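Taking it in order: structure first as structure tokens, then the write-up.
For this depiction, one protein chain was excluded, whereas all remaining protein chains were kept in their positions.
Per-chain residue numbering starts at 1, and chain names A, B and C are given in the order in which the chains are listed.
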Amino acid sequence: MNTNDNKIDFDFFFKELDVKVDQVWKEIFSTSGFINAIESGQMTKELYAIYMVETFHYTSHNARNQALVGTRENCNSVYSRFCYEHAAEEVGHEKMALHDVLSIGLKDIEFTIPRPLPETETLIAYLYWISLTGNPLQRLGYSYWAENCYAYINPMIAKVRNTLMLEASQLTFFIAHSDIDADHFNDVKNIIRRTCKTRQDIDSVVYAMDATLRLTGKVLEAVYLEYEKFKSGASLRYAFLAQIDDA
Amino acid sequence: MNTNDNKIDFDFFFKELDVKVDQVWKEIFSTSGFINAIESGQMTKELYAIYMVETFHYTSHNARNQALVGTRENCNSVYSRFCYEHAAEEVGHEKMALHDVLSIGLKDIEFTIPRPLPETETLIAYLYWISLTGNPLQRLGYSYWAENCYAYINPMIAKVRNTLMLEASQLTFFIAHSDIDADHFNDVKNIIRRTCKTRQDIDSVVYAMDATLRLTGKVLEAVYLEYEKFKSGASLRYAFLAQIDDA
Amino acid sequence: MNTNDNKIDFDFFFKELDVKVDQVWKEIFSTSGFINAIESGQMTKELYAIYMVETFHYTSHNARNQALVGTRENCNSVYSRFCYEHAAEEVGHEKMALHDVLSIGLKDIEFTIPRPLPETETLIAYLYWISLTGNPLQRLGYSYWAENCYAYINPMIAKVRNTLMLEASQLTFFIAHSDIDADHFNDVKNIIRRTCKTRQDIDSVVYAMDATLRLTGKVLEAVYLEYEKFKSGASLRYAFLAQIDDA
Partner (left out) sequence: MNTNDNKIDFDFFFKELDVKVDQVWKEIFSTSGFINAIESGQMTKELYAIYMVETFHYTSHNARNQALVGTRENCNSVYSRFCYEHAAEEVGHEKMALHDVLSIGLKDIEFTIPRPLPETETLIAYLYWISLTGNPLQRLGYSYWAENCYAYINPMIAKVRNTLMLEASQLTFFIAHSDIDADHFNDVKNIIRRTCKTRQDIDSVVYAMDATLRLTGKVLEAVYLEYEKFKSGASLRYAFLAQIDDA
């Protein structure tokens, strides 16, 4: 990172950060059975359902841990306001994920949403951890990649949509986020410019970006493994998905 | 309270609640040495300063405990969003209280803001308590009276302004709040209409209104007692106020 | 307080603190309708029941907030261990309070334990506040008077026992505490000697002693007022007590 007289060169920092984000995404993409299933047109309703249920789980915590950052004692007013405003905009988004997964043939099936996979709980736990402890600014490292993930994710969604022949009305979660997040990504960069003052601030943003994106990669991996266990009968967690009508 | 078929008659409820709020305010006004000092034109810069410092203290927690309500697990989306949005609007208001108190002659005095009086800490502690435990809706009982307190408070502020010959620019805290809170009071009534469904919800709103307004009354009382101890020298907590130039 | 070379003279400090505790107790005793009812032999089962239910409420939080102090980041090992060990010894004591109140004629009455009085909730909230914020050592100010309150309380219990003709088996809460607390009081003094290093530590212990003992006094006052409202029918919170057989 380039700093002069303790002034951070944010343009340079964002370029560096984009490179790091790109590296982690490429590692995830290159090793992920889940991504491979999408790209090779082997996505199924069942695999998609497992993914969306796990997405529902962690999404239902995002507004909360975002708001909690703002309540920290060592949080300045500008950043607290950012946290509360973004939390307000993200409330209830998990309902879109739930709507979308129900739309692919789960509406008439009776089931209880299973406990998240350990990898999903771990991501959730870690998002609270970086929100409630350490440098409050570090959660911006999560927002940084999450609000700008659509360059990586949109081609996957297009593939899934095509493979499963989904309507736009069945993709409310991704379409809504992809719209909102363009603005949010600029907000995130602006708030980083306004609040990060020290090398330690910047380092903690990078640390949290790296850690949370990798944990998200582990969730994708775990979704795919759970799908294989569902198919082989080795896990009954998602057994209710066998009732989906694939016709 | 009048309920038909489990439907709450909110117009009736708000009228009842207004009567209760009015009763508690009248009890506070009729027994308060602080209010008496204002009304009899005996307000001094020192008494006002003690009041504003204690106000600064509890105000610095209001956005936080408001946001925390929204993070509760049993909070619906509509109410969570309300909590985060209102928290966003209240961030940093304590700085106005601090600005105002500094303006009356404290700018050139070196001092450390003293620890809040026990009664102020008790109010702060209790606001976190109703925000973090029990029925999440109950904090609306605090908002209900707090966002509508200007009917009671504005005449007092006018008196203080007159006695101490303050400019509008020295009353930013009260003027800003009195503007914002007219809208907020309607928001509070609307969110009560949308979220309170049961007798228990309503009862908890009433309980918290009563408890928090009485605790606020105790803060006023404690401010006045501390002022008397300041004058007699029995307490050194606010000794730095002796340096204010009363000329 | 007498300090030489930043070494605290604890013997002197404890004497000073005892004087302050004594002053607050005397204020409480001299103005309390509750204490007056006991001393004049006018205690009734209903008044005692209200007191014991409110005691049940705050006691059920004491082990918790004691343990929470130990989890604070800025807590040294010696003090954390003290907190956990004392918490372990206080777990479940509220059940004794419940047992005792049931024994005076409530066993065959069907009732739901009412929400604590606002003054009781305020005490509970404030105990969490001093446990979770500020100087972690300050909670020792609460322990200091609470573990040594039997000099003040035992004569009252003897009066109550006599007036209501209670067996020892109906006073398990007070008898158990009065036994345990002799040891605990020494523990509290020892841990203060080992952990308090600065004037700020000492001041925060004194602050919390004063604040929590006064809030406890307010609970006694509120219990008595609630009893009067019970008798006049102005409050229905404890209406179920009318079923106690006073014969």
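The rule is short, and it goes like this: a residue touches a chain if its C-beta (ideal position, glycine included) is under 8 Å from a C-beta of that chain, and two chains touch if they have at least 3 such contacts.
Quantities reported herein were computed from a predicted structural model and do not represent experimental measurements.
Touch, as defined at the top, links the missing chain to these shown chains in the whole complex: A, C. Per the touch definition above, the residue from A:44, A:77, A:103 or A:122 contacting the chain not shown is A:122. Although one chain is not drawn, the whole complex shows that of A:29, A:207 or A:240 it is A:207 that touches it.
Per the touch definition above, the residue from C:50, C:87, C:130 or C:192 contacting the chain not shown is C:87.
Within the full complex, the residue among C:64, C:99 or C:231 touching the omitted chain is C:64. In the full complex, chain A contacts the hidden chain through residues 115, 118, 121-122, 124-126, 128-129, 207, 210-211, 214-215.
Mapped onto chain C, contacts with the missing chain fall at residues 63-64, 67-68, 70-71, 77, 80-81, 83-85, 87-88, 91-92, 95.
The criterion applied here is as follows: only the chains that are shown with their structure count from here on.
Considering the contact criterion stated above, no chain is in touch with chain A and with chain B alike.
Centres computed as Cα averages put chain A at a distance of 39 Å from chain B.
Centre-to-centre separation of chain A and chain C, using mean CA positions: 48 Å. Put simply, the C-alpha centre of chain B and that of chain C have 29 angstrom between them. Counting partner chains per residue, chain A has no residue touching two or more of them.
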